[in-house]
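The complex appears here minus one protein chain, its other protein chains still in place.
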Amino acid sequence: MKILVAEDSSTVRRLVATRLGADGFDVIEAEDGEQAVELATSELPALIVLDKVMPKLDGFEVIRLLRERVETRSIPIVMLTEQAGEEDVLDGLDLGVDEYMPKPFSPRELSLRVKRVLARRASA
Amino acid sequence: MHAYVVFVFVYFLVFAAVHAALLVLALVDIRRYRSRLLHSSLRRTVRSPLAPPISVIAPAYNESVGIVDSVRSLLALEYPTHEVIVVNDGSTDSTIETLVEAFDLQEVERPTPPFVEHKTVRAVYEPKARLSLLVIDKENGGKADSLNAGINFSRYPLFCAIDADSMLDQDALVKSAMPFVEDPERTVASGGIVRVANGSRIEHGRMIEPRLPRRAIPMFQIVEYLRAFFGARAGWSAVNGLLIISGAFGLFRKDVVVEAGGYRTDTVGEDIELVLRLHRIMRRRKQPYRIVYVPDPVCWTEAPESTRVLRRQRRRWHQGSCETLLLHPGMIGNPRYRAVGLLSLPVLLVFEVLGPVVELSGYAVATVAALTGALNPSTFAIFLLVAILYGLLLSIGSIALEDASLIWLDGVRLTTRPRWRALGRILGYAVLENLGYRQLVLVWRVEGFWQLARGGGWGAMERRGLAATPQ
Partner (left out) sequence: MSDASVVATLVLIIAIAVLVLLILAQQIVHRIKRRARLVLRPACELAVAEYLADENASVPPPPRNNREHVVLRQVALAALIELRGRERARLTELLERTGVVARTVEELAARRRTRRRRAADMLAEMRSDQSRSALVAALDDLDAATRLGCARALVELGDDDSADHIVEVAAAEADTSPGAVGDVFLGIAAWKPSLLGEAMSSTSSRGLRRILASIIGELRISDHTALLRVALTDTDDELAARSARGLGLIGDDGSVEALTQALGDARRERRVRTAAATSLGWIGDRRALASLRTAASSPDWAVAAASADALVLLGEERGATRPDTEGGLTVAAA
């Protein structure tokens, strides 16, 4: 299963990718918001792990753009966020995210949430 | 005549000395910032429950095209608690309708708080969802007027005043709030580095890829911005004599600004004038305070592309500086106001305001003297060369400092990723600047005097149309 990890810090990206890789996923990586949108559109991953703060386009804008396109509209998203308040903004902007992973986080827990979201989608 | 040329020469010497000193102070300030900015500082501020909440006030005049993107990017800024207040300055296009639709707003009844004065508010809109956004629809009154309205409705202790076309970095609020976090009671206002966006790839209202502009006019302005930010502001900030916080981005403490009476709407130099008034109030309070400049990039702005718009802008800036000085003449040279009174205001008066007159007349007199033989032609040539070289030295000093600060702060270059060609172009334009552009700007600044003398008639007309920015 393909997962797109969009995170600008190479260190964090490597941590997440390695964790997900060890758990059996195929990981594609994006370093910035623009790349995230491009790769999501071309690769159509099963799920996207997205950081809120990224160069070029921020996480919210990435989600918004992906929601606009038919092919990427329903890709589940797990968002890495610093604040709890982010949920409100996303709701207010009519954008949805399947799970939030507040930072600081544990990659293991992130992986569990990813699996949970995928399982939910599969059974729905 | 010879004596006048000597006078001009001495003037240049003092000018160069002052600005060289500022450059050195800037160097010290940036190093100090670097040493205090621990790698975890920004992160901890973002996560801190003590970070002061901020109201971002965005004035908008006929911005229906880009306003939604702009507001979205402001809502996405990385900061624990902030709200976005859009003040529609009596737009004649569909700015309000666009906002109402995009954010699902509903009109609410809110009496206008009376803290500072501004034109009548026609309507107030809030989103139905729990979004920290407020849209104020107001009669046209200009940028200062709009900011005042925003201040009245803001609910947080700090407010961030921006231009309609400012593109803020995601960490702009964190970076500029840090002085407030470090010292909440003494810090009154802070500003950051504003960069020129011209020529860059911008999509969805966001800076995607910074690039240098191809045209000459914006390139010259980049050199000027570098001189202003690295050659002047950091230096002034170091001695608490900072007068200018860019209208494109400034963070202020609401209570002090309200006490000062908000922005003045009868001057085109509302940005400088407010900062000066803040200095005044804080000195009067006899409390220790600081108005700082964070030597870190925070936002992008569009610089004028054409000479026509640039000319209007420079005239306006000059008029603004003059008006500010005329409004607070008692502060100039007044030791009560410490660095502001004794240093930055006199420098503003002597070199910024009177500078163009002295410089232009210097060229004129020297030319005449050389032609009439009162002055040795070779002396004249040398004099001219020295004048140009002084300017060049300061520009290059600023470029060097910017480069160094990028390396120290590991940040994004003022305009684009360090590349030899980009650096070369900037240096090239720093040289070219002195061969005509600078002199042209001097003429425009003198025109600013003219405009002021005419009662600022053009100023009022411009303000309506340029409520947000010149374009």
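A few remarks follow.
Read from first to last, the chains carry the letters A and B; within each, the first residue is number 1.
Note that a residue touches a chain if its C-beta (ideal position, glycine included) is under 8 Å from a C-beta of that chain, and two chains touch if they have at least 3 such contacts.
All values reported here derive from a predicted model rather than from experimental measurement.
Among the residues B:65, B:216, B:364 or B:407, only B:407 touches the chain that is left out of the figure.
Shown as candidates are B:53, B:66, B:261 or B:346; the residue that touches the absent chain is B:53. Listed residues B:64, B:94 or B:379: the one in touch with the omitted chain is B:379. One chain of the complex is left out; on subunit A, the residues touching it are 9-12, 14-15, 17-19, 22, 103-109. Annotation for subunit B: contacts to the undisplayed chain at residues 6, 35-36, 38-40, 43-44, 48-50, 52-53, 81, 109-111, 113-115, 126, 134, 153, 155-157, 181-185, 253-255, 258, 376, 378-379, 382-383, 385-386, 389-390, 392-393, 396-397, 399-400, 403-404, 407, 418, 423, 427.
Basically, only the chains that are shown with their structure count from here on.
The touching residues of subunit A, when paired with subunit B in their complex, are 34, 52-53, 56-61, 64-65, 82-83, 85, 88-89, 91-94. Subunit B meets subunit A in the complex at residues 46-47, 72-73, 75-76, 78, 80-81, 103-104, 127, 129-133, 170-171, 203-204, 206-209.
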